[in-house]
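All protein chains but one are shown at their positions in the complex.
Our next item is chain A:
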Amino acid sequence: MMALDSSLAEAPEEALLRLYANGDSQAARELARRFLPRMLAYGRRMLGDGDEAEDVAQEAMLRLWRIAPEWRTGEAQVSTWLWRVVANLCTDRLRRRRGVALDAVPEPEDAAPSVYSAMVEADRAAALETALAALPERQRQAVVLRHLEGLSNPQIAEIMGIGVEAVESLTARGKRALAARLSGQRETLGYDHDD
């Protein structure tokens, strides 16, 4: 069984999906091992809620299980397809949240408080997550897919349904905003960048 698992770890995702569609439960386990952590991490960062993130991650994988018998070889990448599903699920949930609010208020770009003091006292990772959560949705999405999930710009463009240049613009703006939030407090307090 161990040899089987380690061999499957090298299998291309399309082959795994086809194995699953032919009744292979180990292939499903490998697909879940490979994709579920990414779907979950993405959901957490986009939705800011662990329970909702688990819902979208489970739903995305469910749609993969359902489509497996109809999957046509060579037409698309399994991972790109899955990313699109989870991205759209998150976007839908975020839209519904905004719909519940009284007005369609544009998300604040500069109003979020600096997280510099948080960075001093708490975990660097937590500081980044806080700053990420404050980004406008599309910038957050592009930055997460590019710099946390390591996807290529063309792949992100396909997932988000925009052009590659638009992706680059979103990630550049997102990173500038992150840098500003993470160092903003220093300017407020009058510190120069080198102590």
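Criterion: contacts are C-beta pairs under 8 Å (C-beta built on N, C-alpha and C of every residue); 3 or more make two chains touch, one makes a residue touch a chain; residues count from 1.
Just so we're on the same page, contacts and distances are computed from a predicted model.
J.: Which of "Branched-chain amino acid ABC transporter permease", "Dihydroorotate dehydrogenase", "GHKL domain-containing protein" or "Stage 0 sporulation protein A homolog" is the UniProt protein name of the chain not shown?
T.: Its record in UniProt gives the absent chain the protein name "Dihydroorotate dehydrogenase".
J.: Considering the whole complex, which of A:90, A:128 or A:170 touches the chain not shown?
T.: Touches the omitted chain: A:128.
J.: Which of these touches the unseen chain: A:8, A:46, A:135 or A:157?
T.: Hidden-chain contact among the options goes to A:8.
J.: For review purposes, identify every residue of chain A that touches the missing chain, sorted by number.
T.: Considering the whole complex, chain A reaches the absent chain at 3-4, 7-8, 11-12, 14-15, 18-25, 28-29, 31-32, 36-37, 40-41, 54, 57-58, 61-62, 65-66, 68-69, 73-74, 123-129, 132, 147-148, 175-176, 178-180, 182-183, 193.
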